[in-house]
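Selected chains only, in their assembly positions.
First chain written, first letter: the chains are A and B, and each begins at residue 1.
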Amino acid sequence: MKADFKHILYGGDYNPNQWPEAVWKEDMELFDKARINSATVNVFSWAKLQPSEERYDFEELDKVIEMLGKNHKDIVLATSTAAMPAWMFRKYPEVARTDYAGRHHKFGQRQNACPNSPVYQRYAAKLAQKLAKRYGHLDSVVCWHINNEYSGECYCENCEKAFRVWLRKKYGTLKALNEAWNTEFWGHTLYDWEEIVLPNALGEGLEWCSGTAFAGISIDYARFNSDSMLENFKMERNAIRSVDQKTPVTTNLMGTFKQLDYFKWAKEMDVVSWDNYPSYDTPVSLTAMQHDLMRGLKQQPFMLMEQTPSQQNWQPYNSLKKPGQMRAQSYQAIAHGADTIQFFQLRRSVGGCEKFHGAVIAHAGTDNTRVFREVTQLGTELEELGDQILGTANPADVGILFDWDNYWALEFTSGPHKDLKYVDQIHRHYKFFYEKNIAVDMIPRDADFSKYKLIVAPVLYMVHQGVKEALEAFVKKGGVLVTGFMSGIVGESDNVYLGGYPGPLRDLAGIWVEEIDALAPEQKNSVKFKDGTEFTSTMLCDLIHLEGAESMADYSSNFYAGTPAVTKNSYGKGTVYYLGTQPEDCAFTRMMDCIVKEAAVKSLVDERTSLEVTVRKTKENTFYFLINFSKEETVVPQCFAGMQNLLTGETVSRQEILKPFEVEIIKK
Amino acid sequence: MKADFKHILYGGDYNPNQWPEAVWKEDMELFDKARINSATVNVFSWAKLQPSEERYDFEELDKVIEMLGKNHKDIVLATSTAAMPAWMFRKYPEVARTDYAGRHHKFGQRQNACPNSPVYQRYAAKLAQKLAKRYGHLDSVVCWHINNEYSGECYCENCEKAFRVWLRKKYGTLKALNEAWNTEFWGHTLYDWEEIVLPNALGEGLEWCSGTAFAGISIDYARFNSDSMLENFKMERNAIRSVDQKTPVTTNLMGTFKQLDYFKWAKEMDVVSWDNYPSYDTPVSLTAMQHDLMRGLKQQPFMLMEQTPSQQNWQPYNSLKKPGQMRAQSYQAIAHGADTIQFFQLRRSVGGCEKFHGAVIAHAGTDNTRVFREVTQLGTELEELGDQILGTANPADVGILFDWDNYWALEFTSGPHKDLKYVDQIHRHYKFFYEKNIAVDMIPRDADFSKYKLIVAPVLYMVHQGVKEALEAFVKKGGVLVTGFMSGIVGESDNVYLGGYPGPLRDLAGIWVEEIDALAPEQKNSVKFKDGTEFTSTMLCDLIHLEGAESMADYSSNFYAGTPAVTKNSYGKGTVYYLGTQPEDCAFTRMMDCIVKEAAVKSLVDERTSLEVTVRKTKENTFYFLINFSKEETVVPQCFAGMQNLLTGETVSRQEILKPFEVEIIKK
């Protein structure tokens, strides 16, 4: 099933129970004024819907849904299960989580349910089904929004038992499990499934370093925890499906959020949705990457479920979005594959944790605000765009591999460098393509590589079964592969591939990495290209022996001066590049330029520009999105002169200028 | 009842049980030598007084009190209840506290009693009453000192139950409570009082940000916790009063200490006392502000209960007070309203946590120390001053509003800026007046504003019932009010005043604040006065619309350049200033200069001077305190030439010089 909206959903989170019904009418008028055509409701209402174990009460929700329906608003209906009623904690303390420190929690906060609590499961599924029965048939209900921002971990006894069951299913025998975790080391051999302890601060958790005593256990726990919550999601989805087979189901994800394996989750979701909350200093390329990742999860358009129209409340410094910035960010989302633009929230709440979180309707309660005007402008434009962009694709020749198992494994491992972070490394590579306006897909380890000319796989630390073969097949047929330090090190259980790094990638890369040096933050090495240009490198330095590859650049300092730092290997009809160290920006760009050339990958526009250029495409049409995220006025590339800007209906002139945050959509 | 001492109490904490009686005689001789006329005793002796549940033993205390009485020392008699005996923890674990992390403590440290433990309450009251019966009639006992430095929090089950009772009494119905906390948000609606959970790390406490999930609960908990300890205080006071109706009762407070609402406490105390422990880098103006706050609690003179004669032990870097510094600090206390000067401690203890804390008698045990000589000099001077300053007033035309509810609410709130701290903001304003030698009262939200020409109310985030009306009445009659960003935002339950910031202050200020921008620490805005002078501002920037007010300065950078940053509004016969951002120091001073002029507020001396000048006054006499806290020799203002310096009996000459830390008291 795919989401099949009749227009770009434009709206957001709406929680009218906080104010008297008299205000609801005002809300409807203001929504119409701002061209808001949808609302997400019922995100945190469980306590209202089920005031006691025995009693359900849908009266208020009935009213809200009826009103929205009457006012022709599409409804994204949440199941309300991300915060349990207080009575449930009191009667069934097991529904609460036990934290990493081993403390069992009480009523409070949200995203607080133990995923393996049978009580929580029973009541969450029951509520979802009741909602489906009551509202699933309504035309106004266009999407189910299960729970909210699944996140967190639980280390309670129920989870411990469930973890043992999960492990038993995965490994079959304790022998297999002992080998997988290499428990022999430090004498941790297990002889009974009941001996398994969750890896928190009371177990294998290490508080004195960034790693864990047995990364294998921690990685399995991360998988288990992600799976446990996914089971919660599936349970609610199935409850809905038992009565409503037609409305698409989603839950709102969070970009590169570490705890959940979103590629696995996406398989169970009809449509991906996510919440985009850049901070004042988040690189715009990182936001773009997260959009691409969210699109990549199902290789189809996604929903932007939440963004703030103005500011957050929970960041350290909650700067306002500047005039035009929200609009530019919204078009960026659409450009990268969003089919909806939804805000958290439609009206600012009067109290509670997020009362300073931006909203379409401010505490002032009027339409006479900058933010409301900007929302209205965008709404008007989206209304005029209609459905022509809905469901279009974002073709790309480059795939960047993103993998949660690698994310966990790399960061749970003790050594060699504590500042090595998975998302940083991936983003560093993504940013190069972003700045060149080269379209990129964020792809899973089991993607169909053959669709791409260039695969980028940084810190491919853990190489799963089949990945080596798939990469080899890809390169053999002429593909170009980029990888580098801390790749090819371990298998799925975090045990090292013996025989020499980069293990299964050794043939591909044509090198052997004998040692891995770590540079402290105050240390730098120097590296020299074959033409004599010298640059610095940081973080890690692989000590490389060529085994068929050629060196593109050698170290020129430290005791390994004169040995290869960056290599290139011909393999079949293709080429493999290996970056043994982290070069400074200009050198990185230079290398990547060569690689892109080798792979015959093209920018979306020939002309160099600091504008963000993105393409969505159908068989018939190509839509170019031009956005100026720089602080300078910028000329529109010449190739667009004479074409039509969909947003204004005007023809793009020669030397046309885009001011900061200005946007053009050009149909070709 | 007011403290009615016959002279400035000069002495301090005395804990002779730590050493043999042979030493006591030495102590008495040294006290006489240093002109010490009083001692605080029995602060931590519960274990000695009640060695087991059944047995009390006052023999040792009898001796101490008898000896002090014989030696004509006034006694401040403590009740010893700030540290319970070990046997009580063992027999009744409930007397210990449960901390924010949810851990129930054991015997150890001090300020460690659960305020809602019936066992603690019973035995604390019983001990207080026994002490009162035994010693309350003695002429030598001039003041009761209940407990010690009340502080801390408890999150145990007894407190949870008591919190529910407290809430029930406050709100009456769950409906009212749900509205107050806006529990609707995040679905936290409560249906039973028993569902209420204390807001620590296991409940609504947030460890990932500076705020709390429901500030309303946290603020109520802070009120409850303050009230719980206040009940402990009242319980002991009442126990004493049941036998001793004449001796004033105090407990030692701690300046701007966050956890207790000292304005509420002061109503129950006969006299305020406090402990002044500036660090080596504490601004002298902050100490002055704390003195003024302590005086303001009851608008009457206070006791300086503790200061160190030389150094602390518990700060990171425990610098010595330089020669003259302790004396200057002591006169600063007196100048701002202190009627006593007491040290912690009289003799340095041989062991325990504070063995490196300064004392009148050092570990060397002799009078042959710098510190002893300085103490003696001050004692001699105070003896000569006699009672002429006792009980005099500190008149002021300026009131700065200080409010613990605001302190809590501002700092519990999530957003918009994590570095915004209540005391910093208040002190920033106080410092201006301090540097101009303008007398200031620190006043509560329910003060009689009509006494003042100028009311300064920074970050008046929470506006309680009646405050708006009182401020309006004040300004209408010609008063000048200064307020600014993050004011007029919420009511008593931390719910926002809808309709536009600054809510109830909007009419007064003649402005509407549409948005609040937050600047990260590395960001600055520029702001321009009407005369073109430009300055920078930081932290927060209100986006202001004039609604009757005029702009004194506009932003000159960021997207709101050209809009008002600082405004002035005529209201009735008065004027209201609103500072929408935090200007750099020189600009802040310039604005405040205008405001002070507008309010016709005068410095205590016309001449500009870097001396601290303070006035205490009776109907007949005015005492000027001149203290040189600068590092430079400074000329005494000309207006004092020819008058008499009470400390020397000499006439102040023209061009008279005060060296660093020198003091003059001039009677006029």
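Note that a contact is a pair of C-beta atoms (placed from the backbone, for glycine too) under 8 Å apart; a residue touches a chain by one contact, two chains touch by 3 or more.
These numbers were taken from a predicted model, which means no experiment stands behind them.
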Full complex, copies of the single sequence (shown: 2): 3
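In the analysis below, only the chains that are shown with their structure count from here on.
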C-alpha-based rotation, chain A on chain B, 0 to 180 degrees, nearest 5: 120
Contacting residues of chain B [partner chain A, same complex]: 101-102, 181-192, 194-197, 199, 201-206, 209-216, 413-419, 490, 493-501, 512, 514-521, 523, 543, 558-559
Parts of chain A lying in touch with chain B, wherever the complex brings them together: 15, 17-18, 44-48, 51-52, 80, 83, 85-87, 89-90, 101, 103-110, 280-281, 310-320, 322-323, 348-357, 362-366, 369-371
